[in-house]
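Take this structure first; my questions come after.
Every protein chain but one is kept in place in this view of the complex.
Our next item is chain A:
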Amino acid sequence: MITLDAEKLYAARLHAVRSRPYLATALFALQVVESWRVPTMGVDRHWRCYVSPAFVDRTPVEELAGVWVHEVSHLLRDHHGRSDRFAAEHELTGPGERLRMNIAADFEINDDVYGDGLVRPEGAAVPSLLTLPDGHLMEEYLRWFRLGPHTDDFAWLDCGSGADGLDREWELGPGGAHGLSEQERDAVRFRVAQGIAGRPGSVPRGWLRWAERVFHPPQPWRDLLGAAIRSAVSASGAGEDYTYGRPARRSTALPGVVLPSLRRRPPRVCVVVDTSGSVSDAELGSALVEVAGIVRAVGGRRDLVSVLSCDTRVTESMCRAEGITLVGGGGTDLRSGFARALRTRPDVVVALTDGQTPWPTTRPPHRTVVGLFPRPRVVDEDDPDYRPDAPPEWARVVTIG
């Protein structure tokens, strides 16, 4: 019987820490549990790391280091929590589905965790084995493949409940010794994220993206844009006012009491669309449908919603259920679009643009929501210092896509 070669195991962790200093806190927080039941190495959701002595014996130190980083990545990226949520959302049950989640989680990790001092372990699952592209999230991979003969090579794969959320028999469970509580797990993940944010230069992009989002999962832009427009449209001052025109409906029941009466006229919304060549039709289409839907949902009548297409010229088109015609294709100056919008006396102006435009210098009298299509910065060869202006302070900006 082989005893656990602790020296080798910890030497591998030391090598992992040396090549990935920003993961040190997380690697050191793992509690090692020797286990004959785990095939290789596995983690549970309480940050225990189960290690097979036979696996340590047959694996070289540099590969073991890669496995350490791989296992801790499952925990840092909350693969068990995400697996549970995905399973609940799609009503997936059974060990087969959990194996699929383990494979997808491995895909997410393995495409950028190795190299630069770390060796990819023998037989690691990478997306290219299923002819899938690199650089995606576990949830995306899960939509792209099913279990079948082509995944048979991965059937041995078992990173423990920390990777796929399915509790194993050999694991110590929530009551066992040396587990980390939820708050402690968050604290470790937070410290790692802070470490990464502190030295972004030496960290791969996948980790940078993780550190940015770990405690602020990106909200879908549809929700944000909807909330911004709804709040602009329904805020006091937009389309509603107190009136002496008619008494409150409760007045007759309460003689001697003066009751205010609230009247509401539907808000007038003007959508200014940047139809310059730099904005693609697909982008515009999805955003415009979204805006029209939201405005209708909050009670905007069709005749109160106007749409302006704006490149160097401004063209007006009415918002119709069957579709909106947009004219354009040249450069942009949204200032003329805003000026023209003002003539419709709107309560709210929604501008959809990629931001490569000058903005009005003074605050307009209406509320402004900007749906911004993100663009990588293009360097102008004639004027390398040129930066497009950021949307003004008074506008609420939602990044789309």
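Rule of thumb we're sticking to: contacts are C-beta pairs under 8 Å (C-beta built on N, C-alpha and C of every residue); 3 or more make two chains touch, one makes a residue touch a chain; residues count from 1.
Definition applied: contacts and distances are computed from a predicted model.
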Chain excluded from display, named as in UniProt, from "Nitrite reductase small subunit NirD", "Dynein-related subfamily AAA family protein", "Succinate dehydrogenase" or "Diol dehydratase reactivase subunit alpha": "Dynein-related subfamily AAA family protein"
Residue touching the undisplayed chain, where the options are A:R13, A:R77 or A:R98: A:R13
Per the touch definition above, residue among A:D112, A:E140, A:D186 or A:E283 touching the missing chain: A:D186
Interface residues of chain A (partner: the chain not displayed): 6-8, 10-15, 17-19, 24-32, 60-62, 65, 88, 117-119, 178, 180-184, 186-188, 190-191, 215-216, 218-220, 223-224, 226-231, 233-236, 240, 248, 250, 254, 256-260, 262, 297-298, 396-399
